[in-house]
Structures are given as C-alpha cells and as structure tokens.
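Written below as structure tokens is the structure these notes are about.
Omission of a single protein chain aside, the complex is shown with its protein chains in their original locations.
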Amino acid sequence: MKRNLPLIVAFISGVVILVGGFIPRDPFPRIESTLIEWFMIISGFAILLGQASLLRMNVARVAEKAPNWQYYLAGLISFGLMLAFGLLWGMEKTPGLLGQGQGIVDKLGTKPFDYLFENAFIPLSATMFSLLAFYIASAAYRAFIIRTFESNLLMITAVIVMLGRTSFAPVLTGWIPDQLSWLRLPELTNFIMQYPNTAAQRAILISAALGIVGASLRIILGIERSYLGGGK
Amino acid sequence: MADLMTTLGIWLAAFFTLSIFSFLYKDNPFYKFAEQVFVGLSAAYWLVYTIYNILIPNLFSKLLTDFSGNLVLLIPMLLGIMMLLRMFPKLQWISRYPLALMVGTSAAMSMLLSFKSDFLEQMAATMINPFKFTSAVDVVGTIMVIVGTLCGVFFFYFSKKQEGLYKVPSKIGIWFLMVSFGASFGYTVMARISLLIGRLDFLLRDWLHLIK
Partner (left out) sequence: MKMPERSVVERRIVFLLLVLAVALPILFPLGLKTQSTPLTEQVYGLVESLPEGVPVIISFDYDPSTITELQPMAEAVIEHAWKKGHKVIATAMWPQGPQMAEIAFKDVQARMERKDAAAKKHPYGEDYINLGYKPGGLVTIQGMGRSMKAIFPTDITGQKYDEIPLLKPVRTLKDIRYVISLSAGDPGLRDWIMTANGKFNVPVAGGTTAVSAPGFLPYVNDQKQLYGLMGGLKGAAEYELLLGYEGTASLGMNPQSVAHILILAFILFGNIRAWKKRKADRLALEAKNG
C-alpha cells in the first residue's frame, strides 16, 4: 500500500499532463499551471533536503572525529559564514534581513556574500574544473592510440576540428585556390560539423527521444518504480 | 578600506586557485582545505538562493500577504515538508508522495516535448531534397545527413546480431558516429583548455599584474 498509492499519484499527474497536452481547453490549462507552481515549490524543499543531508553528514564526521575531520569543520564554517552573510545582508540587489547593508558595502566595496562569491567561490569553482585541461593533455599523450579503421576516422576528424577551431586555421590552408575552398581548414571543419556530425547527433537524438517516451510511459504506468527508493 | 579589501580579495582568490592547482603535484592539506571550503560555500549559496528566489516569493510571501486568497499553496507546502521527512529513515515512505507527483509531471511533460522536438522535428529536418542546393558541397553534405541519420538510427535500433547485407547500414552508422565522436573530442579539448586559460589569465593579469 505504501508503494501503490504513490504510483497512483504519479499515474494521475502524468495522465492529466498528457491529456492536457492534447486538449487545450479548461480545466486542463489551469490544472497544468497549478501543478507547475507546486512542482517549483516542492523542488525548493527538495533542495533544502539536499543541503540538510549534507550538513548532517558533515556534522557527524566532525563530531565523531572521523579522518580529516578538520577539513569538514572548515567546510561547515564556510557554509555558516556564507549562509549568515546571505541571510543578513542579501546578495547583489536582493535585500537581506538587515536590508541592503549600505554600511558594510561602503567598507567592503560589495556585500559580504558577493565578496565571498567573487573571491572564493568563483576561483574555487573555475580552478576545480580547469584541472580537466591537464588530465586531457595527459590522456592525449597516453590513451589516444590509433588501432582500427574506426579509431583512425575518429582521430583524423579530431585533428581537422582541433586545427580548424584555432586562429592558425586560415593561415595554414589559405593558399588553397577558391575552386577547392571546401578543403580549407575552417570550411572543412564547418562541413564536418554541419553534415556528418549533425547526422550522427540526430540519430542519437531520435533514438534517445524514443527511449524517453518509453521510460516516461513506464514511469506513468507504474512499471518503473526505482524512483520510489527501496523498502516496502 | 574598500581598496584594501579588493586587494585582499584578489590574494584570497589567488590562494584558492593555487591550492586547487597544487593537487596536480599531489594531494595535500591546502587542496583538501580548499575542496571542503568549496563544498561549504556551494551548499550555502544554493540554500540562500532557494530561500530568496523560490521559497519566499513563490510561497511564503504570498501566504503572508494574502493567506485566504492563497490557501491552495498550503498543499505544496505540506508536500514539501513531506519531502523533508526523507531525512528520517522510519518516515521515508512519506516522501514518496511528493516525489511521485514531481516524477509523474516531469515524465509526462518531457515525453510530449521531446517527442515533438527530438523526434518529429528531427525527422522533418532530415527530409530535405538534397538537389535543391546549387553548390556541390551542400548537395553531398545533405545526402550525408540523410544517409548518416538513417544508418545511425538503424545501428541503435536493431541490436540483434546482424549478418550479411544487414551489417552494411550499421557499419556506415558507426563510421558517422566515429566522425561525430572525433568532432566532440576536438571540441572537448577546446573546452578544457579554455577553462585553464581563464585561470592563468587571472593569475598573470589580476594577481601578478604581468599584463596591462
């Protein structure tokens, strides 16, 4: 029963949206708008749930003095600081509990939340992902070995595209005459992206769309139940 | 004071940047510290924006200013609280209701929308007359799109082991996919390098002032 009733809820909401997609007359548009507003509000609580779980996990690690607990404490302190700054003085044009905090803005140059965002969050986020550049360079040296005809095709395309998307491209093949202009790197790159790449990506999109239809129907009809989680 | 704080801010940004980069040499306390600070800031940021951009304007503000006119909003609020009960193992089953509502709604919407835009429109976009173009490059290219799309779908769809003539469209489909993956690899390299350019530009220009 604990699993069946939610399946009925999923079925009803799914069918209402599906029928509403084909019958644009009252009451379906109103029901759809209501469901969408509720969806957004519940999403907000779902985000709260995620943050609460993370907080609980980190507090437990610090309390039990798990390995590296000092770093989790640093995480909790930064969480608390950012949350306090945001709630008290708000961010950018949004006022907080203490208004727009003009006094603090005069001292810091910006609101404390924005200060932390620009000088801590942005560098941390951007640098974390920029590490990938090093890994792709290392992988290029060690892992991209040509063995078969198909991998040859992949590598040749990659070389053309990588050269074609640089500023060297017009210089490297600028000498090719106009009658064979399609062989010039920039034009060849555009050709590859516009035609064979589009064909393959379109095949992927079409196949994925059919997959989505199948998966969505399975969810609405209650055949797919993994989103309910384990247990009775 | 503001100027001093701006300078301090740049040094803070540089400290965090170099702490993360230090991982390339090996894992170390600076990296571990920076990583956990990132997690903390990220979570708090999202929480603050959830409160100020979703919960206050779309729920609490409406309930507080016109409670009787917005009584129906008590339902999503209740469903939201039921969602929060997922944190407690014994009460987890209660969270299935709001989850089911969200999953049912989004499954139905994405089914309708993706079927139109990713299936019907894509099929229509493939059904072009290649010979309407004057340039040979466009004619050849359009034929490639038609052949490549059909062979690609053939490859994905007919997963039974293929023999003889039936192998040909699959093979052609794989070749087109390989070309596409090569193009994706080229673009991925571009994306990753771009991220590094941004960081080094910050260090050399804004921190060390080596560039005007």
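Lettered A and B in written order, each chain numbered from 1.
In the analysis below, a contact is a pair of C-beta atoms (placed from the backbone, for glycine too) under 8 Å apart; a residue touches a chain by one contact, two chains touch by 3 or more.
Given the structure is predicted, the values throughout are model-derived calculations rather than measurements.
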Across A:Asn4, A:Gln102, A:Thr148 or A:Ser167, the one contacting the chain not displayed is A:Ser167
Given B:Leu4, B:Val72, B:Met87 or B:Ile128, the residue that touches the chain left out of view is B:Ile128
For subunit B, residues touching the missing partner are 24-25, 45-46, 49-50, 52-54, 57-58, 61-62, 105-106, 109-110, 113-114, 116-118, 121-122, 124-125, 128, 180, 183-184, 187-191, 193-201, 204-205, 210-211
On subunit A, the omitted chain is touched by residues 29, 32-33, 36-37, 39-40, 43-44, 47, 91-95, 114, 117-118, 121-122, 125-126, 128-129, 133-134, 136-138, 140-146, 155, 159, 162-163, 165-170, 186, 190, 193-194, 197-198, 201-202, 204-205
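Criterion: only the chains that are shown with their structure count from here on.
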So, in the complex, the side of subunit A touching subunit B is made of residues 2-3, 5-7, 9-18, 21, 34-49, 51-56, 68, 71-72, 74-83, 86-87, 90-91, 94, 106-109, 113, 115-136, 140, 150-151, 153-162, 165, 182, 191-210, 212-213, 215-217, 219-220, 227-229, 231-232
In the complex, the residues of subunit B that touch subunit A are 1-3, 5-6, 9-10, 12-14, 16-17, 20-21, 23-24, 29, 32-52, 54-55, 58-59, 72-73, 75-77, 79-81, 83-84, 86-87, 92-93, 96-112, 114-115, 118-119, 122-123, 125-126, 137, 140-142, 144-149, 151-153, 155-157, 173-190, 192-193, 195-196, 198-199, 202
